[in-house]
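Of the protein chains in this complex, one is absent; all others appear in place.
Right after this comes chain A.
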Amino acid sequence: MAALNLRRLISPKALTGCRRSLSTTASCKAQSMTVRDSLNMAMDEEIARDPKVFLMGEEVAEYDGAYKVSKNLWRKYGNSRIKDTPITEMGYAGIAVGAAMAGLRPICEFMTFNFSMQAIDHVINSAAKTYYMSAGTVPVPIVFRGPNGAALGVAAQHSQCFAAWYSHCPGLKVVSPYSSEDCKGLLKSAIRDPNPVVCLENEIMYGVQFEMSDQALDKDFLIPIGKAKIERAGKHITLVSHSKFVGTCLDAANELAGIGVECEVINLRTIRPMDDETIFKSVMKTHHLVTVEGGWPQSGIGAEIVARVIESPAFNYLDAPIIRVTGADVPMPYAKLLEDHALPHPINVTRSVKKVLNIK
């Protein structure tokens, strides 16, 4: 960011003489950036890079984005690249998919993924399955993105996690970034991916700051879809999570380190295709596993991980059964105390770790 501003102040003529000082004063130190800004940066860079990329959704243009994720993009690129839509998810998602079939690369925003249910036929039947149905002749290079899962005080219809639903379907890729780096790298990869990709963000994370490496600030920084990241190495137990709850795992891991338990925390980054090899390798090292997610327990991501571990060689390395930490099996309540207890906290993770490790 600093480098960009500096360049604008210096005229082209002065540039040659100032080049040396430009490179020293504008040296990119690692800096911190919010998740929101990193998503903005990703879209800005990809829209600049590829004329076929455009953003459409409710309030993405003149409102700067319902959560300000697309701030300034409309001012910069105008109506041809940043399009406000009416509140008609099924219609505009279908339009986005049609545009992708015809060769454009739309980013279709859902204000939250709860509203994607109105359009889910287009995500699954029009986008995910078309490449297969056409025997590989009709690609659908679309990205569906928006906040998923936990928010604060918005109650049942606005708080559902769709990771399990979307990751169920072949033909779709599903990413669930945690940090600012994750968001930037994964969203850029999603936009460049020729397949339909669902990018599950998290509203509560939008304002959270993370350090961004020099590499992450580069305009071609990509994180490969389908590869998990080991956020913290450990030898006693493996914690696998995605999105906001990676943070919950890291907090729990810090606490547990205080009593001598070293957790290995895996940030899935991608739900489909899931990097189960990283999970298996970790379990074969630690012999214990707890999965952590915000979604409901039945048929959830944790359930999928457990099934895969049991079917894999890693099963033989388990010293204890696997336990899942999930959102409570209830529609999200409104009252603060109740809402607090509907989603996992570090205490749920530490309690589960202790149970798996059979310690008090």
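Miscellaneous remarks
By our rule, contacts are C-beta pairs under 8 Å (C-beta built on N, C-alpha and C of every residue); 3 or more make two chains touch, one makes a residue touch a chain; residues count from 1.
Keep this in mind: contacts and distances are computed from a predicted model.
Here one chain is missing from view; checked against "pyruvate dehydrogenase (acetyl-transferring)", "Defective in cullin neddylation protein", "Trafficking protein particle complex subunit 3" or "RalBP1-associated Eps domain-containing protein 1", UniProt names that protein "pyruvate dehydrogenase (acetyl-transferring)". Considering A:78, A:153, A:207 or A:273, the position touching the chain not shown turns out to be A:273 (whole complex).
Note on the undisplayed chain: of the listed residues A:66, A:95 or A:154, the one touching it is A:95.
Listed for chain A, the residues touching the missing chain in the whole complex are 54, 80, 83, 85-86, 88, 90-104, 121-122, 125-126, 130-139, 170-171, 173, 194-195, 226, 273, 311.
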